[in-house]
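Take a look at the following structure, please.
Omission of a single protein chain aside, the complex is shown with its protein chains in their original locations.
Moving on to chain A:
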Amino acid sequence: MVFAEMTDDATELFDIELKLLLDAVYMRYHYDFRGYAMSSLRRRMRHAMGRFDCERMSDLQHRILHEPAFFADAMQYFTVQVSEMFRDPAYFLGLREQVLPVLKTYPSIKVWVAGCSSGEEVWSLAILLAEEDLLDRSVIYATDINPEALAKAEHGTFAADRMPLFSRNYLAAGGRGSLSDYYTSAYGNAMFDRRLKKQMVFADHSLATDSVFSEVHLVSCRNVLIYFNRELQDRAVGLFREALVRRGFLGLGGKESLQFGAHADAFEPFVANQRIYRKVAP
């Protein structure tokens, strides 16, 4: 091979540098982004380079390796923090009308919200459980790898200007009252009722590197798997499969599917038109 004749394929070089960066992040900080979908990572890393004035990926790598505080900022480009209370109301309606009636039959209920981001999904589920009179005998594990997001999730305070959207979603999800029953407003924020929080447990947990920590009846993992490649999706769904009790439930984002993965046969669709699955009996 005549190296001098190799063409400068920009995409190929970018991908090589990106992989080196992911290796570096893993070795230095033990965050494992190596199994993330490359198509959107490429784009976000290009943004990070622009935002932090790094002309080359190696400049970004240098700062990430040498400045832990810088990595904490850059983290916002490795993960995507977008969430909404009762996002896709039909999903929450499906849980309310079809899944909770089954969970009611258990003496205690454990729910795992994997990739909970800033907590909108967790607080929505707590309201759902409260309205079905199940919250007192439930535990909600809320996990994520982004420490900033987890801190926000624990706080349960969201900007007041998001409440009209959240309220519409809540009602469309079969809400029995008014969303404002659950929060108090102050200084442009809506702070959710502390009573909802009693049963929540927040923890740093990675679907890429950690293992199962508890048996649960329902896993809600929405719009997290879309950021993973197929192999990492298989790992994550394998964790859910292991964590779920016999005939337990798994809820995914509206466009996420088990169909293309290794665990397709371990689950069956449970709610029509929603990505809510139930583990089949072994």
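We take it that a residue touches a chain if its C-beta (ideal position, glycine included) is under 8 Å from a C-beta of that chain, and two chains touch if they have at least 3 such contacts; residues count from 1.
One rule holds in what follows: contacts and distances are computed from a predicted model.
Novice: Have a look at "protein-glutamate methylesterase", "Ectoine/hydroxyectoine ABC transporter permease subunit EhuD", "Oxidoreductase" or "Sarcosine oxidase subunit delta" and point out the UniProt protein name belonging to the hidden chain.
Specialist: "protein-glutamate methylesterase"
Novice: Using the definition of touch stated at the top, determine which of A:43, A:176, A:195 or A:246 touches the missing chain.
Specialist: Going through A:43, A:176, A:195 or A:246 one by one, A:43 is the residue touching the chain not shown.
Novice: Where the complex has a chain not shown, which of A:24, A:49, A:65 or A:80 is the residue touching it?
Specialist: Reading the full complex, the residue touching the unseen chain is A:80.
Novice: Just the residue numbers, please: which parts of chain A touch the chain that's not shown?
Specialist: Its contact residues with the unshown chain are 9-11, 37-40, 42-44, 80, 82, 223, 225-227, 229-230, 233, 253-257, 259-261.
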